[in-house]
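The complex is shown incomplete by one protein chain, all other protein chains being positioned as in the whole.
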């Protein structure tokens, strides 16, 4: 799916889904994160929450099997899990703000080693796309970020300070890129795991802030 | 039902119900006001709202025909009207606070000619019984009060200033007592109508503030 | 996804670990939705220094069912937060009132809509809000108000609960709840406001996936424990009250 080093998009989603613990309520954002609900999570009981009020959904359905009334946060037609329930947008974000989301998984443009991240506004733009990201980032118990490790020009997306306007400050607990899994630890990122074929010097070369083994 | 002068309780309720206009949403409080939903209102379309979230109910049901899951604000088992809907308490008071109740009908201990009224705390008590009265009084489009014109000792319940702690200030639009129908007009009450057998001198004698014909 | 059942075998087991000092919300309005069986179990369990939150302390009508007044009489309650701490008509007396008048139990009197909204706020991550209710009354004296678009409003804070007791009509093993008619009242709000929601259920509890997801009043993520109410006389059910004119 990608000529890039390390994991492809579904592999990043699968790797993050391995972090989900028994009983968690998991919110999946637009982009790669929505792929997590396609991951086989074995016998763990995970409830996927979408910001549009769908509580308890499963994999994206193949063409022809969709229910057009049922979408996840990315607008993909998903399946329902047993025990699912639907609420409206106010109640859905009530669940988010009241701290009931165990983890929110989002994409981002940049993640800082301070735990700040930016995913709603690009350089020079007047407008932006916030969606539910600020609510989720402010109030979920944990924020996990999935993103490509570098921009197309090779610039690191893992940084010491965000150059773009932040979505929330100091909230990111875990980052998964095509190169590996990282934790923001203040001055840099601790390397939790590297993708197959990636070694620490290669990862460090692609990263604008120190990596710690 | 009463040896008192003028209207009895159901007659007071019936008289107030005559004021309800086509299309109104009407909230009925505990006591005599709940009797309004027993009144035949002809072909007017009135929606009765109870603070516990029942939107669209009808008369109190006779013994043996009750549904024990369905009560009005007074805990009486009522019938449902076609087109009824149920909401929770937060949504029910959302309807109230957002100004959608055309009239709330309540009992009271005292009504002042300023439009203040008191119905939650008696003299010398530490506690009180507010229920939904303060929410309704603050936000309904109109407040109508039904009460006996005097206390048992003959003291007027229609006063210049409330002696008891008020439920809301300046909100009462219409008062129905056993003696008649009155409008608070600042220094006193304007007499809209007197009950059969009641004349103005008799009504004035029972009232602590001027009555205007 | 293997759904773990939230069904408990008895009311005693479901309330066993409620700690002294807990803030306990008790649902219901004039009968429907009132968790008589859980309240009875809490009377037997004996937790003390409770703060009890409900529309009323109960006991105004016969036959009397387990209520906050009984918890007070049983020495279990430090404070109540209610929209009634006394009856609406001066000639009636709530069992609770004398404990409050004598100072044996504290009380916070809150307008009913504000009480509901404060719990809704707690369950929705809203720490405070403004309301027009009670402005200009004794309840607003000395408190913070704010003029917005020319009208005065009172600042109110969220009211989170440690435990919610509620009664539902139907439930599935995932904790999804359906209420019937006036049974809904405060129950969904208390479920969202609480850390631990315990539900007594009237109909047999069904497997997850049985209830229509569009027709759920409280999603299972807000519910931790369910107990099926046994038939009377073991289980407590609403009985018809004497017809009242008040």
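Just so it is clear, A, B and C label the chains in written order, and each chain counts residues from 1 on its own.
One rule holds in what follows: a residue touches a chain if its C-beta (ideal position, glycine included) is under 8 Å from a C-beta of that chain, and two chains touch if they have at least 3 such contacts.
Since the model is a prediction, treat every value here as computed from it, not as a measurement.
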Sole residue of C:66, C:111 or C:125 that reaches the chain not shown, by the stated touch rule: C:125
Among A:130, A:163 or A:200, the residue in touch with the chain that has been omitted: A:130
Touching the absent chain when the full complex is considered, from B:50, B:73, B:96 or B:133: B:96
Chain not shown, touching residues in chain B: 23, 25, 41, 43-47, 49, 55-56, 58, 80-87, 90-91, 93-100, 139
Residue ranges of chain A at the interface with the undisplayed chain: 9, 30-31, 35, 50-54, 60, 63, 66-71, 73-77, 80, 86-90, 92-94, 96-97, 107, 109, 119-122, 125-135, 138-139, 165-169
Hidden partner chain, residues of chain C it touches: 117, 121, 124-132, 146, 148-149, 151, 153, 157, 178-181, 184, 213-215, 217
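One rule holds for everything that comes next: only the chains that are shown with their structure count from here on.
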Graph class of chain-chain contacts, one of line, ring, star, complete, other: line
Central chain (distance from its CA mean to the mean of all protein CA atoms): C
Gap in Å, rounded to a whole number, between the CA centres of chain C and chain A: 37
Distance from chain B to chain A - Cα centre to Cα centre, in angstrom: 56
Distance from chain C to chain B - Cα centre to Cα centre, in angstrom: 27
Contacts with two or more other chains, residues of chain C listed in rising order: none
Per-residue overlap in chain B, given as positions that touch at least 2 other chains: none
